[in-house]
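Got a structure for you, questions after.
Note that one protein chain of the assembly has been removed; the remaining protein chains are unaltered in position.
Order as written gives the chain letters A, B and C; numbering starts at 1 within each chain.
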Amino acid sequence: MPGNLDNNTASDSFLTKLKAESAPEWAAYLGHDFVRRLADGSLPEVCFRHYLTQDYLFLIHFSRAYALAVYKADDLADMRQAAETLHALLDTEMALHLRTCARWGLSEKDMAAIPEADANLAYTRFVLDSGMAGDLLDLLVALAPCVLGYGEIGKHLLSDPAIPLEANPYRDWIEAYGGPEYQEVAEAAAAQIERVARRRLGGEPDEAPRWASLSRTFQTATRLEIGFWDMGLTPTKS
Amino acid sequence: MPGNLDNNTASDSFLTKLKAESAPEWAAYLGHDFVRRLADGSLPEVCFRHYLTQDYLFLIHFSRAYALAVYKADDLADMRQAAETLHALLDTEMALHLRTCARWGLSEKDMAAIPEADANLAYTRFVLDSGMAGDLLDLLVALAPCVLGYGEIGKHLLSDPAIPLEANPYRDWIEAYGGPEYQEVAEAAAAQIERVARRRLGGEPDEAPRWASLSRTFQTATRLEIGFWDMGLTPTKS
Amino acid sequence: MPGNLDNNTASDSFLTKLKAESAPEWAAYLGHDFVRRLADGSLPEVCFRHYLTQDYLFLIHFSRAYALAVYKADDLADMRQAAETLHALLDTEMALHLRTCARWGLSEKDMAAIPEADANLAYTRFVLDSGMAGDLLDLLVALAPCVLGYGEIGKHLLSDPAIPLEANPYRDWIEAYGGPEYQEVAEAAAAQIERVARRRLGGEPDEAPRWASLSRTFQTATRLEIGFWDMGLTPTKS
Partner (left out) sequence: MPGNLDNNTASDSFLTKLKAESAPEWAAYLGHDFVRRLADGSLPEVCFRHYLTQDYLFLIHFSRAYALAVYKADDLADMRQAAETLHALLDTEMALHLRTCARWGLSEKDMAAIPEADANLAYTRFVLDSGMAGDLLDLLVALAPCVLGYGEIGKHLLSDPAIPLEANPYRDWIEAYGGPEYQEVAEAAAAQIERVARRRLGGEPDEAPRWASLSRTFQTATRLEIGFWDMGLTPTKS
């Protein structure tokens, strides 16, 4: 899907503008200590485990948010795109988490019983309420930092020759998010956001009256991603 | 609220453009046989009674829709405006219906037990779903034909010297919708729609990419108002 | 899935009780003239075509309702079940409609542009609003008459030796709804409803305080199915 990719990375795209307007938060999210320690393998397993079990609960609510995007879509193409992302989350990404957690002796039932950390509650419910209160675009913008950011992080960690994978205990994670399957999910999700933004805001998104509000939603969601990494680094606190 | 009024009636307002784009439906709604027979008093009471009991059920769901507008508002001014319209519906307009129906021996409990006609279901649930799936503007546009249309009909019937009120059995209805209290509710609701449209679409609403979709919502809701009058004229069908 | 089937047809199941309480409406829906004329092949093509194009639009909103069920589910099993039904609607059932309509020269775009009949609006939006206002069980009960009824109708038409398929112009439709793929979708949906009812009402659903309200929802949805067949027989009215 090179066309989507072009859209996605075009200097004047909607998502590029959103990231530019929240540049400090975006940089803090992508370059977070949690990510750097995943990359060099120095992240304590207890942190990764805390993160991954919380991320499993996170994905349940992100799946609910993509289901909401099917409900909110105004044409069949958008319904199908959101249903495919839902399918990728429910059947691929969550299965990966379950496999990893099974190695720690955690069953699906164990995972579902872990209490949600406050950082998790804050992020997922903010996305769901933003999407329910607003329209499809408000919802997709609230979802964007997760799907785009993980795509960018995965791609970077996998392609950077300075990051050796061999002995890295987090190699599976890096290969999953940097690999072609997730990259395609992220690109298709990004292409949908661009399409919906054009259809709702027109060709100059940052001159549209809704720009300030959408940009604030993106910034808040990015801030909540940072809070999620912070939570990963402090496994003793819920 | 002369400022709002000006906005409301300005030749280039959002609502004026919506009505112009659905001109045939708007004319068929405002000039419906049901309205003409209300005006000249020739409407059979059985029709009016069927209409009014259904309208009571309608107002329950319209109140739910204004509550949804409070939920969907993105600032306090819009929350308060929607809460005031909710209050006017729940505490003034529905009370008027109850008083009229009490004269026919119908209690509030009797009214709530009457099955909703299909035309009623179609209209109210279309509004609620349009509003839930879309944003505040989608919701307000779906609500607009009712609040605006009743305002225009009431004003016209009350002010037209060719329509004598004295012996008209529907005088109460005409005075309620043509009177200052309802006119103010309608004007405040219209002013809110203009304000939200400006904030979400900018100054040229019919050039905004969402125009076609919003115009279609307004047209469908107006068509469903016509269906509601039709239902009033056929009291034996549900 | 014999276990589900047993549940589904057990004399004391939740769905059996719902159907029993709306027995006249259920019989009128399953034995509607539209169905009898489908079975004997005497249904005018103009009626079938009107029905099928409206049913295509119906399925868009039914897909939205199953997406809502994913959002509303309270465990992963229910999320996955609703996501599978969504997938079956979006990717199998709608594709069948598109193939049939393609034979009449109608493209997907043509179909999406056909105005929704009022009977269609009333039914789909009633389901969506019942589900949004209530919980997962309210939603599934509003959806039940469609998925169960089509399953029962299809099974009956396909298995009744008095109904010859060879020359029947509606053979595809009968084989689709009577065939194993749709029967499995219907059984899995029914099994989910039984499971959710047990989890929310306990073992004696018709003694639970919510019974009257749920039964009314089922009855209204069945009445709206009858209205949908009526619409199919009157292709000149919208």
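Definition applied: contacts are C-beta pairs under 8 Å (C-beta built on N, C-alpha and C of every residue); 3 or more make two chains touch, one makes a residue touch a chain.
Nothing here was measured: the structure is a model prediction, and the numbers come from that model.
Novice: Identify the residue among A:Leu15, A:Cys47, A:Val70 or A:Met132 that touches the chain left out of the display.
Specialist: In the complete complex, the chain left out is touched by residue A:Met132.
Novice: Among A:Asp118, A:Asp160, A:Glu181 or A:Glu204, which one touches the chain that has been omitted from the display?
Specialist: The single option touching the absent chain is A:Asp118.
Novice: Which positions on subunit B touch the chain that was left off?
Specialist: On the side of subunit B, residues 60, 63-65, 67-68, 70-71, 73, 75-76, 79-80, 82-83, 86-87, 90, 108, 112 touch the unshown chain.
Novice: In the complete complex, the non-displayed chain touches which residues of subunit A?
Specialist: Residues of subunit A in contact with the hidden chain: 64, 118-119, 121-122, 125-126, 128-129, 132-133, 220, 224, 227.
Novice: In the whole complex, what residues of subunit C lie against the chain that is missing from view?
Specialist: So the residues of subunit C touching the missing chain come out as 71-72, 74, 132-135, 138, 198-202, 208-210, 213.
Note that in this section only the chains that are shown with their structure count from here on.
Novice: Taking every chain's C-alpha mean, which one sits closest to the mean of all protein C-alpha atoms?
Specialist: C
Novice: Counting only C-alpha atoms to place each centre, which chain is farthest from subunit B?
Specialist: Using the mean of the C-alpha atoms as each chain's centre, the farthest one from subunit B is A.
Novice: Same or different interface residues for subunit A and subunit B, judged by whether over half of the residue numbers are used by both?
Specialist: same
Novice: Nearest whole angstrom, what separates the Cα centre of subunit B from the Cα centre of subunit C?
Specialist: 33
Novice: Note the residues in subunit C that touch 2 or more other chains, in rising order.
Specialist: Answer for subunit C, listing residues that touch two or more other chains: 64.
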